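Every protein chain but one is kept in place in this view of the complex.
Labels run A, B and C following the written order; every chain starts at residue 1.
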Amino acid sequence: MKKALGLTLGVMTAIGGFVDIGNIVTSGITGARYGMTLAWAVVLGTIAMAVFGEMAGRVAAVAHRPVYHVVRERLGVRASMLNASSSVVLNVLTVAAEIGGTALVLQLATGVPYLLWVPLVAAAAWLVVWRMPFQRMERVLGLLGLSMLVFVVALFWLPTDWAALWDQTIHPAIPAEQAAPTWWFYAISLIGACLVPYQVIFFSSGGREEHWSIKDLREMRLNTFLGFPFGGLLSLALMAVAVPVLRPLGIQVNHVGQAALPVAVAFGGIGLAIALFSFLVATFAAAAESTLSTGYAVAQYFGWSWGKARPPVGAARFQFVCLATVVAAAGTVLTTIDPITITIVSVVLGAAAIPLTYFPVLVVANDRRYLGEHVNGVVTNTLGTVLLVVMVVVALVTVPLLLLTRAGQ
Amino acid sequence: MTDWAHHRFTANDLLLDRQLVDSRGMMAGRIDDLELSDPEPDPAGGGSAARAPVLTALLCGPIAYGPRLGGRLGTWWAATGRRLRGDGDGYPCRIPLSLVARVDRMQVRLTSPRELLPSYRLRAWVADKVIAPLPGSGR
Amino acid sequence: MVPGALAVALLTGCAGPTLDAGSYRQAALHTTIDLASAVATAELATRLELTGRSLAPVTSEVVSAAEDDGSSIAESFTSRQPPDEDSRALFSQLDDVVTAATDALTALRMALGLGNQAGVRQALDELQRARAALVGWQERLQ
Partner (left out) sequence: MRAAELIGSRVVDADGTQVGVVHDLHFRLIGRPDGEVECELDMVECGGIAVGHRLGYGHAEMTGPWPIPRLFRLLSRRSLVFGWSDVARLQPRLIVLRVRRADLARRPVRGEESA
């Protein structure tokens, strides 16, 4: 019974932990602008996330190696340095987006300008990193994040034309009045929002924090193959609610508030409050988790102690990196760059950076000396290789598209 | 004496960039470089072979890491490491093989707690000067 | 470093000068689409508020954000130099609609702030007219 509870909790945490400011913004924008014609990108991103997460989790459980441990061992000093430093820059950008997103939600709820919230949010995220035990953090924030299910329920309340949604989903075509490069740009942003580097670093390092071993493989697989796809479903719901409400009115999503309005149409003030609460939890949890991921990456690269299991002085340099990350990210938001722009740039560059961590993990997942009988099977390898090719293509076209479309304008 | 899991191996496979773990299972850095005995000059001047170098110590810390990174960044890295050391010694932190308990595929395990290693100084400095003064640091 | 530099490049690169009549027309179309979006957002949020299906701080935030969007759209529209006589004519016709929309957004924000129900309803009517005009222009410009 206790075991079953643990499994359910794990899956629910994975659902709640999947969605962050990247999903909220990109799903809202694309649903309002393109209907469900980009739903395939969420599906692709989620499948890739589940496959990647499963491999990284297996390497963490069997070979006891989280992502950046593997990166340093396999890529050598120089390549892994380049890899780790771009990952850190990207993570800081992600933390900035999450802190900014949390502050924007607080502005919506209170009317107090978001810039005033930034230092408070940053301090709160740091406190979670500093003192909150790992499992409590993961469970509390993950479970509260399930409040986002209000978007799924709203879909049934709204005048949703299910046949049209389904038709757009399975016949993806660029809407006539829209430019093709922008449509592809948002496809990449959706993939990037589902397949975030920090989430994989967090997932595999979390596995080490919770001392996963071979006997935990089943639980880990349930989390990746049930939890992540359900998280992907939440992203699709965020996209779909925009279709019956915002799209007919020609509303484009430029602000977090617009993404929550469909729930108000369905359920009024209470629904709106739940929607904002779910945004708040999702972005705040992601702020803490992406901060931790930066610390994990740097500490694993240099072989320092890391993790929340021991008090901060026992992992001093890890905590120092986390603190520096929060400060740098808060500083970035305080320059008054629009957090929504930071979010889009960070998810798109995140999509481009995926091969950096994905490839070494794919290689180690094939090494019998580390994984013994738990190496990748034919199915995982076929899927893994196809996804690798997709991600490399995405990485190559990302920057040209970013510049060509001026970040999707 | 060191317990080696393999009797033939390569530097990339088992040593370079591997995780060091101290006697209590705590992370103690990575192996950034290896120290080998200096090759003895060939007395015959090209006739018989000189004795091959043997592994004498594992090297770690920024002064060992810098040269492996190479380029200007590597030079800067090593120079920063020397400055942090403050004692003017330009040689990297050494972990002699006598302190190595076991080398296997998973990790390189040491016989002593990490506090006794020379590479511990930077960590101790961050812990004492930056982290410990903050509230709730566990000290 | 690269992402940072890219972000800066993206953020500083604002709308460049319009060169020919075709791209001026294109820019005008985008102005109508974006402005109609801001107007519709404010309308939706206010109607929800009037029917008691929203939260007051959210409504006021969404409406102010729409007003800000509206004025920055209007500003980049007026700052563009029309390249020829036709474009000049297009500008003067569209300018009235753009001004009406931004004025109505401001009026709505103020009426909401004062709790002036009649003012809110009047601003809503103006927004609705402005949006109809903008949508009409979208069809003509496409």
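Brief remarks on what is shown
Here, contacts are C-beta pairs under 8 Å (C-beta built on N, C-alpha and C of every residue); 3 or more make two chains touch, one makes a residue touch a chain.
Keep in mind that what you see is a predicted model, and the values were worked out from it rather than measured.
Shown chains touched by the undisplayed chain in the intact complex: A, B. The residue from A:74, A:208 or A:255 that touches the chain not shown here is A:74. Among the residues B:6, B:24, B:83 or B:129, only B:6 touches the chain that is left out of the figure.
What chain B contributes to its contact with the hidden chain is residues 1-2, 4-13, 16, 33-39, 46, 49-50, 52-55, 59, 64, 67-68, 70, 97.
Within chain A, the residues in touch with the undisplayed chain are 74-76, 360, 362-364, 366-369, 375-376, 381-382, 384-385, 388.
One rule holds in what follows: only the chains that are shown with their structure count from here on.
Centre-to-centre separation of chain A and chain B, using mean CA positions: 36 Å. Chain A and chain C have Cα centroids lying 32 Å from one another. Touching of two or more other chains is recorded for no residue of chain A.
The residues of chain B lying in touch with chain A in their complex are 12, 17-20, 26-30, 32, 65, 68-70, 105-106, 122-123, 126-127, 130-132, 134, 136-139. Within the complex formed with chain B, the residues of chain A that make contact are 63-64, 69, 72-73, 76-78, 80-81, 130-131, 299, 302-306, 310-314, 316-317, 319-320, 369-370. Residues 86, 89-90, 93, 107-111, 177, 245, 249-252, 254-255, 257-258, 260-261, 264-265, 268-269, 272-273, 276, 337, 341-342, 345-346, 349, 399, 402-403, 406-407 of chain A touch chain C in their complex.
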